[in-house]
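All protein chains of the complex are present and in place, except for one that has been dropped.
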Amino acid sequence: MTFAEHPGDLLSAYIDGELSAGETAAIEGHLVGCPACRDELTATSWARQAMRRLPELELPFGVVERVLARERAKFLPVAWAGAAAAAVALAFLSLAAPQSATPPTVGRMVQVHAASTGGDPVSGLAPVAVPASFSK
Amino acid sequence: MTGRRTVACVAVAAVLGVGLCGAVPAGADNPLDKASQAAETVAFSGRLRLEWVDEQGRHATEVNVRSAAGQVRIDGPQPLVATANYRYVLRDNAWDLLAPGDPSMIGAYPPMTRKYQIVQTSGPNVIGRPTTEVDLMVGPLLAARMYVDQATGLLLRREELDASGQPVRVVSFVQLSVGQPAGMAAPHDAVDQRPPTIGVSALPAPYHAPARLSQGYQRVAVLRRFDGIEVVYSDGLHSLSVFERPGHLGTTDLPSGGSAVAVGRWQAYRYAWPGGQVVVWHAGDSSYTVVGDAPAAEVVSAIATLPSGGVPTPLQRMRRACRRLVQAVSGEW
Partner (left out) sequence: MAEEDIPTWEEVARRYGRFLYSVAYRLTGNADDAQDLVQEVLLRVRRGLSSYQPGSMEGWLSRIATNAFLDDVRRRNRRPVELLPEDLDRSAPGAPSADEALAAAVLSDDVQTALSRLPEEFRVAVVLCDVVGLSYAEIADRLGVPTGTVRSRIHRGRTMLRHALAGGAR
């Protein structure tokens, strides 16, 4: 079997391996004698490659967080919310507040900021002595 | 060593005619300047109460403070030591020296009076001690109120207020004993984590934090920090550090619980810390973290004037194209 006419749309299916053995053989038979279709095949492959080489994109931060926050707020039972609030308050009030909740980058930047700037060391630095309770 | 550096630092400041060494704001009328000197020259021990307000409500905690021989030590969950020019942070049982680098590379802080009107009156007694009250006004609004000990010059109580006049942060002595404190030891074996400074007048490419931000913030230092830079701004009272780093933030790098704010055309997240605000976002090929000690609205307003980046320059596009070509040739696709 071979194609009397140009296979047209079937060329992409051919590149994608989406044709039956018979169709594949027929297209290959046609391509041998048709430079125009060979050219179109090359050009189509090029477009296909351009698409497939598109890089995976970084998700802008905040998208997942926004949905998570919205859903957490919606589904967090009242009792849990109360307990969480109490835990946060306790963490703030406790002098021995754990530091592990602070992601190193943000927490460290707070320290570095305080060290980079001046002013009265007592009132300026006292807040840094209390680790920021960014909860992960 | 510390002493030598201090002397050199003072000499440099004198030569340059800048009235600061390290990071102390300048100006003869600057109440913080005076309080800072008092804290370093008066030996004392005491207890500080810290109150702050964020979206979750009002919080309070107390920490101990001592000063002797030019060294102020704060003993909270995170121990800290400050001298005239240095800041030490205890981390993993070792001291990190974090203070700014070469003081001659740090620009002059704007005088407090450029933005704030300073009103001094006789104040009430604070922990039984007569004070001078110093009000910092922006137009008709009270931005901060300070109570300075008449006997020692120490800042006994400092209140920061938001635009609606509500206090957002109060640091006050709840106990003070003037006299030599017991058991003060200088930080030993500190690991020098001071970053190289970059001249404050010019930023290296590809960074572009401007010399001024709105709300009267002026660029006073540019330092290499982490894998990017830290640009420090001051309005004479508050300060703001802009950390700019190349590359994007992963979504898992962020703490949860922030509130969404807009920075230019970018979406950012704001988090409260006991001393102020943190705002995080990325724009174009860079990620930004801003740490500021002003009220939230002021921090967000000030950083709105940071360049928003994002559009690749023709050069960047060309570089990207070349990188792709190389990848194509080397068969990495």
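Each chain gets a letter, A and B, in the order it is written, and its residues are counted from 1.
In this section, a contact is a pair of C-beta atoms (placed from the backbone, for glycine too) under 8 Å apart; a residue touches a chain by one contact, two chains touch by 3 or more.
Owing to the predicted nature of the structure, the values given are computational and were not obtained by experimental measurement.
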**Asked** In the whole complex, what residues of chain A lie against the chain that is missing from view?
**Response** 6, 8-13, 16, 18, 36-40, 42-44, 46-60, 63-64, 66-68, 71
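Just so we're on the same page, only the chains that are shown with their structure count from here on.
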**Complete:** Given the complex, residues on chain B that touch chain A span 20, 22-25, 32, 35-36, 39-40, 48, 50, 52, 56-57, 59-63, 65, 72, 74-80, 82, 87, 89, 98-100, 109, 154-155, 158, 169, 171, 221, 223, 225-226, 230, 232, 234, 237, 239, 241, 243, 248-251, 253-258, 260, 267-269, 271, 273-276, 278, 280-282, 289, 291-293, 333
**Interfacial residue positions of chain A with respect to chain B in the complex** = 49, 53, 58-66, 68-69, 85, 88-89, 92-97, 99, 102-103, 105-106, 109-132, 134-136
